[in-house]
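Before any comments, here is the structure.
Every protein chain of the complex appears in place save one, which is left out.
Order as written gives the chain letters A and B; numbering starts at 1 within each chain.
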Amino acid sequence: MVAMSQGLDQDVLVVKDLRVVFHTYAGEVKALDGVDLTVRRKEVLGLVGESGSGKSVTALTIEGLLPQNGEVVSGQIILAGNDLLKESSADLRISRVTDMAMVFQDPTTYLNPVLTVGSQITEIIESEAKLFTKQVIADRLIELDRLEGEGRITPVLEKERAKLKSLSSGAKISKREFKRLSRLYAINILRQVRLPEPERIFKDYPFELSGGMKQRAMIAMALVRRPKLFLADEITTALDVTVQAQILKLLTELREQIDTSVILITHDLAIVAEVCDRVAVMYAGNIVEVADVNELFRNPLHPYTKGLLASIPRPDLKEQEMKSIRGSVPNLIFPPSGCRFHPRCDFAFERCPLEKPKLLEVSKGHFVACFLYEGGQA
Amino acid sequence: MKTEPGPPSRSADLRYALHRFRQNPLIIAGSVISIGTILIAIFANVIVNPKLGRSTDLDLRLCWNNPALNWHITNVFNCGGTVYPLGTDTYGRSVLSMIILAIPLDLQIALEVVISAVVIGVFFGAIAAYAGGVIDEVILRITDIFLAVPAILLAIVLLVILGRSFSILTFAIVITWWPTYVRLIRSQVLGEKEKPYVEGLRAMGAGRVRILFRHVVPNSIYPVFVQATLDIGSVILTVSALTFLGFSPSPLIPELGNLANAGSTYIFTAPWLIIFSGVTILVISLGFNLLGDGIRDVFDPRLRR
Partner (left out) sequence: MKDDEYLLKVDNLLKWFPIRGGLLGRTVGHVRAVDGVSIAIKKGETLGIVGESGCGKTTLSRTVMRLLDPSSGSIVFDGTDISKLKGRDLKPFRRRMQMVFQDPYASLDPRQNVRSTLMEPMGIHHIQHSGEDRNRAVEKLVEIVGLNPDHLARFPHEFSGGQRQRIAIARALAVNPEFIALDEPTSALDVSVQAQILSLLQKLQLELDLTYMFVSHNLAVVRQICHRTAVMYLGRVVEVAPTETLFENPKHPYTKALLASVPLPDPSKRTDLVALEGDVPSPVNIPPGCRFRARCAYSTEKCALTSPGLFEFGPGHGAECFYDIDFKSGSKKEVPAT
């Protein structure tokens, strides 16, 4: 289940010491205060936190979608070897199309209501025709091979296959042919996200789809580019629990089919437990704990993680004592000194308000940012 | 939907508003003009002897003698030794003094009109939106009737029938002005009444009147406030237009439109009369207009609560 031995080749994403500040009239919001994160190949990393933790800001920074008053003060974001923060905006746009994709919480606001679903997908493909030509042809060839395997190939399709095969070695195709192939490719992707009757959905407008179907369409739009990194920001929060189950299952299936890594951003630890390989817990702009999912739930180390796990109501247990974390999330304009969690921590001691703890590896693959664990003691 | 961490503090909102304000030169100009106008209106009787307005010396002494402009119009009566910065009118009164005396009058009429129109319009519009159904339809249709008639024509007709006084003038303009506020507050209330806090109040047992006038209307009043500020300028224009057409009680009364009216006869011989009164009308209405625009730009929709 856990991608520990595989994926030791190049990490897909490495974020080092990322600091992001928002300039507002109330003051400077120190949203991210030195975030370190790695995502391995084909892994699903859960990024967990409550409001103000900075999990969405991290994703937006990676995608380059910070609002105007946001500023990356320092840090590196290395996606497949390239530092995104050092790229020109033209290169960054290409990266956004080919290397990473993001899906947000509310599919209704992110889908253009006056365009059909299909046209919104083909728009992505056609916007970067050069990049997609090979992929589109390759996908069609796979489809044709599959049809042959099923014995459903006709002379017309046979001819098409031969022609495409001769093309795939770098020759150009006509615009019309490209449009046709794009359309077929888009329908295929809609099928991959388990939308029933994909040809019909291709022609539908967003308002004709339900919430779950719209979210699948959004995932389809993200997967069109076969991204190396897929950022899912609270994608099931607005959905019913039965629909959420379907989407989560889809994510795990897709992870197998496509060589993609997923950062699953959520406040819901239960989702993380069901779907993720590793988990990173964020609080007030810092990563406070990272571990393999089984390890995190079995042996949480950071006081915040412990508090969070203790406060989740469990549907499978009878009445439990509901514990909560005292206090509330700090104002990031005037964050607490030292460890940002210390005002709410039951285990805080003298060092905590003075210094900021670093994220250190306490046991294999388990990182904590807490002075309780420095020097290897628990 | 997840909650946000710290809500913006009130001083932050104000600081942002002031910053936006400062950034926009038009707003600054508008504010300066509007505030200046109001100050002049308040202190007019101190600056200028109010009796000047009632001068009945019909000894026509139209002249201009402004040393700043090296300009003597020869085919005009002589001034004697006094300096009139903006010239005199046909009754020998300093145009500058007349303008200063006219401002409080115009501003007063404008404020009366706007406040009355707001009160009437908000009252009917809020009820129409909150009650819905037949009441809404009826009020809307009545509003439509008034909107369909061209404002100035209606005002003229009323003035002709009812006579020429400033109260009738105010009344005539209010009649044509209130429908806009009905529409404005109605659309706001329609949206506001669906908000959860209204439901909460209903669940608590609050009556409809209380909910409407103590809660919904105060939360909906913002665009009305903006429009009212804009309208002060527009009303001054309308008043001046009507008095220019001759609908004031007496041509002697210092009022901007009146002065312009008097000046229209002498437009080629003594152009300063109409120029300065006209420019004043323009500047004042522009000032309030810019101020209203500025308030809208700065506060809306960021602080829309």
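In the analysis below, contacts are C-beta pairs under 8 Å (C-beta built on N, C-alpha and C of every residue); 3 or more make two chains touch, one makes a residue touch a chain.
What you are looking at is a predicted structure, and each value in this text was computed from that prediction instead of being measured.
Remark: the omitted chain is touched by one listed residue; of A:Ala90, A:Val114, A:Val156 or A:Met322 this is A:Met322. Taking the complete complex into account, A:Val243 is the one of A:Val72, A:Leu184, A:Val243 or A:Ile258 that touches the chain left out. Note that of B:Arg93, B:Arg186 or B:His215, the residue touching the chain absent from this view is B:His215. Contact between chain A and the absent chain runs through residues 50-51, 210-213, 240-246, 248-249, 267-275, 293-294, 297-298, 307-309, 311-320, 322-325, 328-329. On the side of chain B, the interface with the absent chain consists of residues 1-10, 195-197, 199-207, 210, 215, 218-219, 305, using the contact rule stated above.
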